[in-house]
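Only one protein chain is missing; all other protein chains are in place.
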Amino acid sequence: MLLAALIVCPLVFSGLCLLLRRGAAWRLFLVAGAALHLAIVLGTWRAPAPFAPDALIGLDPPGHLLLTLVSVLFLAVAIYSVGYHQQALVSQQVACMLAMLCVLSLVCASQHLGLLWVALEAASLTATPLIYFRLGPRSLQATWKFLLMNSVGIALALLGTLALGLSTTPVPGPISLTVGQLTPLAAGLDPVWLRAGFLLALVGFGTKMGLAPLQSWKPDAYGESPPTVAALLAGGMTLGAFLAILRFVQVANAAGQGQFVAFWLIGFGLLSIATAAVFVIGGTDYRRLLAYTSVEHMGVLVLGTGLGVAGSYAAMLHALHNTLNKGILFLVAGLLWRLYRTNRTGEIRGVLARHPLVGVLLLLGLCATCGLPPFGMFYSELGILLAAAGQGRWWTLALFVLTLGVLFVGLVSAVLPMAFGEPVEVSKRPPQHPAGWGWRRVAMLLPTAALALLALGLGIYQPPAVRDALESAAATVVASTPSTVAGAAGADLIAEARR
Amino acid sequence: MSLHTVMDAALVLILLLGLTMLSAGRLATCIRIFAIQCLVLAFMPLVTEWIHGEGVTRHALVMLLGTISLKVLLIPWVLLRTIRTGEIHREIEPFIGFTASVVIGAMLAAGAFAVSARLTVPGDPPSDLLVPVALSTLMIGLLVLVSRTKAITQVLGYLVMENGIYLFGLLLLRQMPILVELGILLDVFVGVFVMAIVVYHIRREFDHMDTHVLEPAKES
Partner (left out) sequence: MTPALRAMLVIPEAAIVLALPPLLLSVIARTKAWFAGRVGPPWLQPYYDLLKLVRKGVVHSRTTTWVFRMGPIVNLAAMLTALTLIPVLTSTSLLGFSGDLILVAYLFALGRMLTVLAAMDTGSSFEGMGAAREVTFATMAEPALFLSLAALAISTRTLRLDQMIDGSLALAWASIGPALLLVVGALVVVLLTECSRIPVDDPATHLELTMIHEVMVLDHSGPELALITYGAALKFMLLSSILVHTAFPHIDLLDGWPVIFIVPLRIGALLALAAFVGTIESTMARLRLSRVPLLQAGATVLAGLAVLLVLLRRTT
């Protein structure tokens, strides 16, 4: 019941947006819809509802975790966009944002693989008009590339889903394609079709996630769309695609294909991180740089999932902090755009001196993304290192460290001068503050600061509730019990490292 | 004229239509070829159910109506309208040329046949041509998408890919709930709708539909 309300409520608000015509009302709907959604999500944590194995929708630990992340991010972005957009937002765009929230909730909640696919494709479609916000040739090209590559990727993922469905034919009796029904019967699935389905899904959903080698739409899409949309894509949509991959991993692991799965996950993960490292060096557009870091973080997520139970825990932790960090960074990018009217790293200098709050947030975001302690990404990346060491994958470990190092250098060398350095002369860049700059600034700074504090706080101290959620999510994916996760090296060592 | 022969003939026709699309030079011709292919495809669930001896099921009828209304009527109409307002009628020669496209498409089809000869299809497929033709259509769709320059033909390539996957899904006809199948169909339709809108904007912005002439976003 609560679940249905969760999915439908943003859609209701979206419909209201399309029906009513008053400009100011849309902002209200956006924020109200997001707030209501978050409230319902927090309500579901209080009263977890079990669901039948062949139910189409239901919240299992990974879905629940990712849903919460999406909801939090969406609320932050909603409040931010009230302050960011100067002209009144077109009602279609607000409607699309709310529809995207609705569909992403459906992705997190769906247990049926076919329904998952439908929802993810719908998410792509709702995102497309949002990327094309700033009319012009470059955003058109970005939109077209996004649309086409995502469509091809998701078509491959559909083929993978069908291949997985085909692998169920040796099992007697008709079984629906729900995760709940597939995992207990997984040992009887036809291995050839299962592997084919998993690979196709990995490539297909990986395109949506932004894994190499099909990540070339990401820099364009994140660079040309408004920062609010980019934040939603980077923090929300990627999680949806990641969840889809996780479902396939879940089924494959339950079928005993762990080695095969691990090989491909690690391979794609390392490839993505390496690709991101290559492109980050010498990048000069701030938002494209962020897109490549997003590719990197997706690679880390996938790499972690391939490293067994401890690695999966680290991956979940990484997913949590990735959402928060991407939110911070893209929202800061929006602030920088409003202040400096440029996205190029070479043209922005001395943010810390002129706009201290923004500068601090920029630095916090940078440190968080680079994986510096006490932020959470440090612990998640450490967890992956330990998991790789625990499994004896020394080459993986070496490559991981190397590429992370290169990324660190690239990112810091591009962004740090933005924060420090001599501020650019006033005459060159007269700040044009739009009307109502006072409250707009507050509306923009508030959610960004909130996300930053959340990230910092969760990095310093991890409440047991969060830890339990992460552990059960990891356990579900690797098909083991939470106690095994706790007993494995990862979580304990991470706790050790905190002290 | 047994049902198996009918199914075989229909599958071969679908493959041939895919290859014809590789050789067609006019955009309207491509769209019509796609419409005919979808029409043949629409009857497949019905024939599959008949071969399995189940008579006319509600599932197959719903899919028939849905496919015909969305893929045979609505989508081609949307695409034809986009062409007409754009007044672009002819495809320029693709990078690899029409003849080479057809030959490569045929080789991909041969490859698909070879691959599916190795795959043991579990269950009881209605025809042993189903998996090869599905894979070939998928690859031909990919070829069209990758080798053509006009945006509308790229959309058609994507749609032909979806047709191939739909054929593949016929193997799972009894396991997929109607809701999910309709959802897939609707997704494809809305996807095409969105694509048509973007193409309209492209044409308005650039006065042509050549996607390879769109300014490549520079890295620096």
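The chains carry the letters A and B, assigned in the order they are written, with residues numbered from 1 in each.
Definition applied: a contact is a pair of C-beta atoms (placed from the backbone, for glycine too) under 8 Å apart; a residue touches a chain by one contact, two chains touch by 3 or more.
Keep in mind it's a predicted model, so treat the numbers as computed, not measured.
Of the chains displayed, those contacted by the omitted chain across the entire assembly are B. The omitted chain makes contact with just one of the residues B:Ile68, B:Val102, B:Leu119 or B:Leu186: B:Val102. Against the chain not displayed here, chain B makes contact via residues 5, 8-9, 12, 15-16, 19, 23, 98-99, 102-103, 105-106, 109-110, 113, 117, 128-129, 132.
Just so we're on the same page, only the chains that are shown with their structure count from here on.
Those residues of chain B that touch chain A in the complex are listed here as 119-123, 138, 142, 145, 151, 154, 158, 161-162, 165, 168-169, 171-172, 174-177, 179-181, 183-184, 186-187, 190-191, 194-195, 198, 201-202, 205-206, 211, 214-217, 219-220. If you check the complex, the residues on chain A that touch chain B are 56, 112, 114-115, 117-118, 121-122, 124-125, 128-129, 132, 135-138, 140-144, 147-148, 151-152, 155, 158-159, 162, 165-170, 174-177, 190, 192-193, 219-220, 223-224, 279, 283-285, 288.
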